[in-house]
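Got a structure here, written out as structure tokens. Questions coming.
Omission of a single protein chain aside, the complex is shown with its protein chains in their original locations.
Entry: chain A
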Amino acid sequence: MSLDIRAGEFFGLLGPNGAGKTTLISCLAGLARPDAGHLRVMGHDVVSDAGAARRVLGVVPQELVFDPFFTVRETLRIQSGYFGIRNNDDWIDEILAELDLTAKADTNMRRLSGGMKRRVLVAQALVHKPPVIVLDEPTAGVDVELRQGLWQFVSRLNREGQTVILTTHYLDEAQALCGRIAMLKEGRVVALDTTANLLARHSSHALVVRLAAGDTLPDALRERAVAEDGAWRFRLATPTDIEPLLATLRVAGCRLADVQLLQGDLEDVFLDIMHAGGAGA
């Protein structure tokens, strides 16, 4: 696997369960040692220059873990101290506010709901203002409000120059946030491109046509059509395919009750690439 994530990117790391996303992140974060090869964070090798590499990295782990002995604020102060930062309360207060945790600052971690604990994990990863943030499925099991708040906050950090690496199974989030995406399968990169290019290259448009009552689809179009809730769905290689299709219907005397043009999304791209086994990355 060879992957180069540029400074300031919002980068998506996608793949099915067991594809190697968390293993890659674990190696990057120093939680596991790679059998072979090298990983560098801002030029720092994660094994030979581990201290410097860890200093510039903030990781939100996938598992919902916490230390039950401490309050939220104590947890964040301790985490700051691990990175050699003292008197970090101003930044801690800002993170707490951004993640809607201010009211829970003095609550013991044990008393927090799952979603709240997830927010604290995000806060812990950010206490030392890392230039590179790794979010390993940060919105798994959390409510819509937190997702929106979290993405607003992380997007702001990204706009301010921080590199964000995201793994998620919510492909709509990846599509909306990530400028570039790598798709992994069985430990290999099977696709690597900008989100726009992936959508353009792999996603197709579709035209859904509902005919007026009594009208039937011409035989010439039947092979291409898929019946769908009383309508007909046509896959389009490009949007310009619409015109000849509509012309055929017009010539056949079909009246249109409804027409919808559907844009393919990252989920289509993901399924397409995973089933194809690769995209020549």
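Assorted remarks:
Convention: contacts are C-beta pairs under 8 Å (C-beta built on N, C-alpha and C of every residue); 3 or more make two chains touch, one makes a residue touch a chain; residues count from 1.
The rule is short, and it goes like this: contacts and distances are computed from a predicted model.
The protein name that UniProt records for the chain not on display, among "UDP-glucose 4-epimerase", "Gluconate 2-dehydrogenase subunit 3 family protein", "Paraquat-inducible protein A" or "Transport permease protein", is "Transport permease protein". Considering A:V65, A:A97 or A:A176, the position touching the chain not shown turns out to be A:V65 (whole complex).
The chain not shown here is touched by just one of A:R40, A:R55 or A:R147, and that residue is A:R55. Only one residue in the set A:I5, A:A32, A:A140 or A:L262 touches the chain that does not appear here, and it is A:A32. Residues 29-33, 50-52, 54-55, 57, 59, 61, 63, 65-70, 78-79, 81-84, 86, 124, 128 of chain A touch the missing chain (whole complex, contact as defined above).
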